[in-house]
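Mind having a look at this structure? Questions to follow.
Chains shown are a subset, placed as in the full complex.
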Amino acid sequence: MSRKLRLGMVGGGKDAFIGAIHRLAAFMDGQIELVCGVFSIDPGVSVESGLEYYLPKERIYENYQQMFEEEAKLPEGERMDFVSIVTPNHVHFEPAKLALENGFHVVIEKPLAFSLEEAVELDKIVKSTGNVLALTHTYTGYPMVKEAKHYVESGKLGSIRKIYVEYPQGWLATPLEREGNKQASWRTDPEQSGQGGAVGDIGTHAANLAEYVSGLEITKICADVNIKVKDRLLDDDCAALLKFGNGASGVLMASQIAAGEENDLKLRVYGEKGGLEWKHTDPNTLLFKPLDGPVQIVRAGTGYLSEIATKNTRTPAGHPEGYIEAFANIYMEFVRAVRDYQNGELKSGKEYDFPDVADGVRGMAFVKNMIESSKSETKWKPFEI
Amino acid sequence: MSRKLRLGMVGGGKDAFIGAIHRLAAFMDGQIELVCGVFSIDPGVSVESGLEYYLPKERIYENYQQMFEEEAKLPEGERMDFVSIVTPNHVHFEPAKLALENGFHVVIEKPLAFSLEEAVELDKIVKSTGNVLALTHTYTGYPMVKEAKHYVESGKLGSIRKIYVEYPQGWLATPLEREGNKQASWRTDPEQSGQGGAVGDIGTHAANLAEYVSGLEITKICADVNIKVKDRLLDDDCAALLKFGNGASGVLMASQIAAGEENDLKLRVYGEKGGLEWKHTDPNTLLFKPLDGPVQIVRAGTGYLSEIATKNTRTPAGHPEGYIEAFANIYMEFVRAVRDYQNGELKSGKEYDFPDVADGVRGMAFVKNMIESSKSETKWKPFEI
């Protein structure tokens, strides 16, 4: 019998940023219902949050261990299907591992884990359990990013020669972490964030976007990773020269001290026959730049798009969709995979268009390679996992 | 006890455009659940749709009369709280009237009714029943439109002198209604749409936006309403010179034959001390143009916004929100009013920031005044209700 998928959450109390986004995205399409959760390490906050989300008290748990154990005991018609893990980075691996081992599917906020080692271990667990894991690299959820990938795949650019990807933010231009800002505090704390600051928080998005659209893998890195705000413990700025598998060159820039910038991820890809530009400030537009004609403003919701872009669009042209819808696209594709699993029809990974554990492993490797390259006096560092 | 509000739908079968938007908007914030509906005049489509939305068969009704009757019999803990009416214009008044008379609150897709007479009648019923009715003039749901209104109210522009509002679309540049396009068919059919084509479908949005932001009422109209596509039965293009209550002048343009345009509602307001510009192609931005300094790019999600804009934003700066979120803002404010009603604390209309029956009456009057002005040889027609 057809029913909504049942979601449990780890993290996402009522004042958390990314947890709220996960719920908005999960609810929007009417395919997912929240049935349980542990929303905070503070039990009071957790219960209060769960009640606000209209959960019955008995399904607001004290910790995730208890949640997985109790939910696993419930009959199939009641128990949660999957868990969304939206805690700081140091609390990704353990709940994900435990969820998978208890037979639950997992959505996990990026980065996948605290370290590359954890990521590699999680990869093994996903493979051995056979469950579904999705990583919310949100930006690849945008329909015009998918259209960009389609342009590359269908040969409209010819062989790729150059990739620029940049991600300037300005919100950490001052030492917010010493002014009580919660988001800033854990993101600049190596105990909670791991090895990377900006390089992990946003650099991984930039790298993921470049690889997703181009279909190429970064093979060499020459990085400059900096701490610009005095006494900060983790990097807040980075840039790198890149080489890709086919010989293409690239430049990646990610900074959280670009004063006055908001969240301006932008990708440009140039091939032998033309270029592409997508930017997050205008996410429903893709610029296609052919060698010998006018630049074309390719727009979401129009009749001339690829199937993959159309499938990830809810509104007609001129009715802007945004960040939450891009997020929801990842959830919807994850739902499709979980339903296939439940029907015994789960296909191999690349059939599904959401970032998965392999992307998560590459992300953690990106952080490690960037940090190591930056410390090295040798120019090019091979991208190693 | 706290619970989600329960929604029934009239219209919104699985292939309908605006019904889908209503569900996305209603579900997103986790405050509303769909409990029943009649989704199509074709019973097969209605049932199929309802099942797709995970409703039990017994709450997919044959018609709205039956729905209101049966739902009214259910205990308070089960029955629907409100209905969303998302049918073509000629099926707005009857279900709304019946719903209100049965004690249900109503969300209704604009325009409010088929004719001004129906609209005026509905206004009386809302007042006599004391129930809540919201009209989805979506565009006033955008946070930066609310910020614009706040700028005007707080005197940043001084006395308003000039208002330009425009709404070009191009999708009806060809006779789509004769090519089987369902959206085009009912919109160009006077039996289903009423007196106005473009003037009703989008002109009302433009007029509503101008009045909402400026806080002024249109008092005189000089209109030019046209049918540009041969053999079309309703107008597909209009423009008007306007006068507002305080003596300000205005220009309104709305067209559905502006070939190549998507859905580009745009408002500019000029006062003695500065100007404002908001456009739907970049809805998270408001331009403020002071007389003697640089234009300012006022952005959604930033720390310097008014309370009302902030309250209608879900994401931090640089994480674009769009059409569905604007729509959801109307639903959320409607939810607040219904909860107040249920707690016996419903305040007078202007306490709630959503378009209501009074806006709906003005919209229908706008259509009538535009059509009559266009036919008249006298220049200025007083705006009459």
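By letter and in written order, the chains are A and B; residue numbering begins at 1 in each of them.
Assume a contact is a pair of C-beta atoms (placed from the backbone, for glycine too) under 8 Å apart; a residue touches a chain by one contact, two chains touch by 3 or more.
Please read all numbers here as calculations on a predicted model, not as lab measurements.
Engineer: Since all chains share one sequence and 2 are shown, how many copies form the whole assembly?
Structural biologist: 4
As a convention for this text, only the chains that are shown with their structure count from here on.
Engineer: If you fit subunit A onto subunit B using only Cα atoms, how far does it have to rotate, to the nearest 5°?
Structural biologist: Result for this pair is 180 degrees.
Engineer: Using CA atom averages as chain centres, what separation in Å is found between subunit A and subunit B?
Structural biologist: 34
Engineer: Write out the stretch or stretches of subunit A touching subunit B in their complex.
Structural biologist: Checking each residue of subunit A against subunit B gives 2-4, 17, 20-21, 23-24, 27-30, 34, 51-54, 169, 171, 261-264, 280-283, 299, 301-302, 314-325.
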